[in-house]
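Rather than the whole complex, this shows some of its chains in their spots.
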Amino acid sequence: MFKATIDAYLLKDSIETLSVLVDEARFRISPEGVVVRAVDPANVAMVSFDLTPEAFDDFEANDCELGLDLSRINDILGVADRDDKVQMELDEESKKLKIQIGGFSYTISLLDPSTIRAEPRIPQLELPAEIVLNGKDLQKAVKAAEKISDHMLLGVEGESFFMEAEGDTDRVKLTMTRDQLIDIKPSQVRSLFSLDYLSDIIKPASKSNEISLHLGNDFPIKINFSIANGKGTIGYLLAPRIESD
Amino acid sequence: MFKATIDAYLLKDSIETLSVLVDEARFRISPEGVVVRAVDPANVAMVSFDLTPEAFDDFEANDCELGLDLSRINDILGVADRDDKVQMELDEESKKLKIQIGGFSYTISLLDPSTIRAEPRIPQLELPAEIVLNGKDLQKAVKAAEKISDHMLLGVEGESFFMEAEGDTDRVKLTMTRDQLIDIKPSQVRSLFSLDYLSDIIKPASKSNEISLHLGNDFPIKINFSIANGKGTIGYLLAPRIESD
C-alpha cells in the first residue's frame, strides 16, 4: 500500500537526481519513506536517494517496491505547474500507479522491479578530505573544464580545494581557499574524474547552496546534498579515472 | 481592386490560423471582407476564415481573389514589430501585392488561384454537444495527451466535458465540470481525434479566452473562436478517427 501527496516541484527535483544516471528505478517504499539505490549502466556512478515522509504533505505506506520509468514521470510533471500538488496511489491489484495532478488523472503501468537492475551495494570508503561548497561554484568549475578537456582533476592542496583540467594544448585551474568555501577538512588528495558524469551530476547538485565532496587519492568522489527542503538526501558516488602520467 | 491597412499583429495571428493547415491559400476578397476556405492536403481538417472590413484600419475592395504563399507573408511579418501597420495594395496588372510595413516596401508575386486547391464544401453537421472553454485549458489537455498517445478522445458525460488519451501502457483523463467551463450544452457524445492535427490547431486557438467545441458521436469536431478583437471568426472542422475497441 502506498498513498502520498507531494509538491510537483519537489517530485520533479527528486526525479531529476535519479534520471541523470538511470532511465528506470526501483523505489523501495516503507513507513520510513522512499529509498532508491541505483547504478548507471556503465557501473561508473551510483546514487543513493532517501526521501522521508516529512517531504510529503500526506504519506501512508506499507513495505512495497515500485518500478518506474523515470521519463514517463518527467513527461507528466512537465505538463504540471511547479506549485501543483501531486497525489499518488498504488493500485496493487492492477500493478498501476494512479497520479492526480492539476486536474489530470494518470494511470501509469509499473515496471516489474525484477526487470530493473538490482540495487548496488554501496561500498564503505575512507575518504580523508571533505569540502563543503555552493553547488553553483562546482558547476562553474565543471563548465570551465568542459571547454578544455573531457576529464577533470579534483583535489586538496594545503588548505585549498582545487580543480584542474588539461587538454592537448590548454589548461585551466581553479583554486578555492578556505574563505571561499563553506567548510574544508583538508588532506593531501587528488583524483581524476570523467566530465561526462560530473556534468550530469552537477545539474541537480547545482541547485543546492551546500554540497559536500569527499575525496581520496585515486579514489571515488562522494557528492552529497539535501533535497526537498532538507527532507531528503542524495549521495552520488563516482569512480575515478586512472591518471596517466 | 484591393487596398487595406491592418495592424501587423492582427495579420500575423490571422495568417497563423491558416498556416497550421495549409502552405498556400486563396483569399476571396469583396466589399464584405476577406474569406478563406481551405482543407489540409490529407483531407482531414478544414478551416473557415472570415475577416470583416472592421478588422482593418482602411479597407477598399471589389470582388477579387488572391493566391498567397503563407510562409512568404509570415517571413515578412517576422521582420516587422507587432505594432507596425501593414498597408497592402493589389496591382492587378502585374498580379503582385504591394506591402508597406515598418518603412519597407515589398512586392510579392501572387500565386495563380487556379493552381491552389479548390475551396472545400463545408458540410452541414448535426453536432448535439457544445462546450465553451478557455483555449489555454484545451491546450493543456492536448499537451498532456501527447505525452501518452497519438490520439485523444473528447466527449461529454453527464454535465461534464472530458478528454482521455490511452497509450500502450498508460492513460490520462481530464474531466471539466460545468463550473470549470465557460458554458456547456450537454449531450452524451464521444469522438476520437488525431493529436497531430489537434496540436496544430490548438496553437492559434490557445490565444483565445473563449473557444467553442461542437461534438457528436464519432463525428467531426468543430472548433470555433474569434480573431482580430472579434472582427473575424475562425472555424476548424476535424474528421474523427475510428475508435477500435
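So that you can tell them apart, the chains are marked A and B in the order they are listed, and the count of residues begins at 1 in each.
Assume a residue touches a chain if its C-beta (ideal position, glycine included) is under 8 Å from a C-beta of that chain, and two chains touch if they have at least 3 such contacts.
This one's a predicted model, so the numbers in the text were calculated from it and none came from an experiment.
Q: To what total copy number does the complex in this file extend, with 2 chains depicted?
A: This complex, considered in full, is made up of 3 identical copies.
Operating definition for what follows: only the chains that are shown with their structure count from here on.
Q: Please tell me the distance, in whole Å, between the geometric centres of chain A and chain B computed from their C-alpha atoms.
A: So the centroids are 45 Å from each other.
Q: Contact residues on chain B for chain A in the complex?
A: Counting only chain B, the residues touching chain A are 140-141, 143-144, 147-148, 169-176, 180.
Q: Considering only the defined contacts, which chain A positions touch chain B in the complex?
A: Touching chain B: residues 72, 75-76, 78-79, 102-109 of chain A.
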